[in-house]
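One chain of protein is taken out of this complex; the other chains stay put.
Labels run A and B following the written order; every chain starts at residue 1.
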Amino acid sequence: MSMTRRIPWMKYASASNFYPLADRLVPIFMGLALVLAVIGLYLGFVVAPIDYQQGNSYRIMFIHVPAAWMSMFIYLLLAMYAIISLVWRVKMADIMAYSLAPTGAMFTFIALLTGALWGRPTWGTYWIWDARLTSELLLLFLYLGYMGLYSAIPDRQRASRAAAFLAIVGAVNVPIIYFSVIWWNTLHQGSSFSFSEGASMTDAMLYALLLMALACWAYTIAVVLRRAQALILERKKVALWASQISKK
Amino acid sequence: MLKIEGLAVEREERLLFSGLSVSLSAGEGLHIVGENGAGKTTLLRVLCGLTLQASGSISWCGQDVSVFREEYCSDLLYLGHKNANKTELNCRENLRLALGVLSVSDEAISDALHDAGLGLISHLPTRFLSQGQQRRLSLARLLLTKSKLWILDEPYVALDYKAIDWLDSHLERHLKSGGMLILTSHQTLTLSSKIRVLNLGEQHA
Partner (left out) sequence: MHKMLWALFSRDMTLFMHRKQDVVTVLGFFLIAVALFPLGISSDPELLRTIAPGAIWIAALFSTVLALDRLFSEDLDDGTLEQQMLMPVPISLMLLVRLIAHWVITSLPIVLLAPIMGLQFGLAFNEIVILTLSLLVGTPILVLLGAIGAALTVGLKSSGGLVTLLLLPLYVPVLILGSSAVSSVMNGADVTAHFSLMGAALIISLVLSPFAVATALKITLD
């Protein structure tokens, strides 16, 4: 069974093709992220009108909401790469999964932090055990667990497979956690808090949110590609060193 | 019976060997040699299905061992570097637990322990045993098993001259009765049966 009809993007599953491509893409996406973020922040912080209920504090949403979206998208993406690396043993998939994790954890942390800062003026407290906040916190633990397991196993091949498996188990668990926390919440307190972000959204707010989300995507792509490049170099060095030892 | 085709094994981004093809039929033995780090233990673990190969296939009686795992395992006896003895238990209990799967009579276990030179200390918890005695207890399984394929990783380590002769006699008996044997060892074998040698150092890609 020969692979005569190669899918073009499979070409980039090999590190040597990926590396120069990433070199070209990183500056483009970094620039894009910067431009989108500047416009998005301008729209969000200057053009968008003051909310009649929340005043100016709602503007943190332009950071909080994209960060929260990213934190979940990145985990899904990570789990997908984990499946690819575990089932088909594509090394680039493992590198991509591992490169995504720190950025995902960062967005989760930003979402939690901005959520707390937003909560203070809105609910009068930094933290409530709301279903979304609690799930987000557990998502942070899932990211930390993935990275922790990866770095705790000395054998790299084993580390990648064990962490990939954990990521998949975590991905199965995310919805279960989410629904169980919602259920728990309705049991304990008639959660009267509502985010109501879609309620009175002006066009400027909507565009600002959209642009910020795109900026976050562009940033993620740029950073993850760069991190993947660094990992490729690092592993190549280890492989070289190992083969030199064995030839001695 | 055992057929290895185009086997390649990678460890830590490093190709240990590739294109390894060997077959072994009834009554044959294979002695795997190679420098430290050549991948002898890894090869044995791959043959047991404990470690995954990068490519290539292993079949037992014409069936892929990764598919027919249970059938293969019932014909396989593997002894690794570790003795797989529980230090809290005595020799008899250890042997019984290791072979709990087979219906072995108490007399057979006693006989095997005597044969291994452990008859007088069979009631002691194994933590009181010396390295060589622990190894002999581990090897005593060979006397009770009905497995056709023995895969032994450095079985001679920690054995004294008498015990080496004892082990040799049982390896001979196994080969004569149509069994198969794969082992690693740094010393030259003193078996009278002819055993093929596979040098992993020459297997480089």
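The rule we apply is simple: a residue touches a chain if its C-beta (ideal position, glycine included) is under 8 Å from a C-beta of that chain, and two chains touch if they have at least 3 such contacts.
Treat the numbers as computed from the prediction; the structure is a model and nothing was measured.
K.L.:
Can you list the shown chains that the omitted chain is in contact with?
P.N.:
A, B
K.L.:
Of the residues listed, A:25, A:83, A:113 or A:138, which one is in contact with the missing chain?
P.N.:
Only one listed residue reaches the unshown chain, and that is A:138.
K.L.:
Which listed residue, A:41, A:116 or A:162, touches the chain dropped from view?
P.N.:
The missing chain is touched by A:162.
K.L.:
In the whole complex, not just what's shown, which of B:27, B:56, B:80 or B:117 touches the removed chain?
P.N.:
Only one listed residue reaches the unshown chain, and that is B:80.
K.L.:
What chain B residues would touch the chain not displayed?
P.N.:
Listed in rising order, the touching residues are 48-52, 70-71, 73-74, 76, 78, 80-89, 93, 97-98, 100-101, 103.
K.L.:
In terms of residues, what is the contact footprint of the unshown chain on chain A?
P.N.:
Chain A touches the chain not shown through residues 138, 141-142, 144-145, 148-149, 152-153, 157-158, 161-162, 165-166, 169-170, 173, 176-177, 180-181, 183-184, 187-188.
Here is the rule we go by: only the chains that are shown with their structure count from here on.
K.L.:
Can you tell me which positions in chain A touch chain B when the two form their complex?
P.N.:
Per the touch definition, chain A meets chain B at residues 155-157, 235, 238-239, 242-243, 246.
K.L.:
Per the contact definition, I'd like the list of chain B residues that touch chain A in the complex.
P.N.:
Its residues touching chain A are 10-14, 37.
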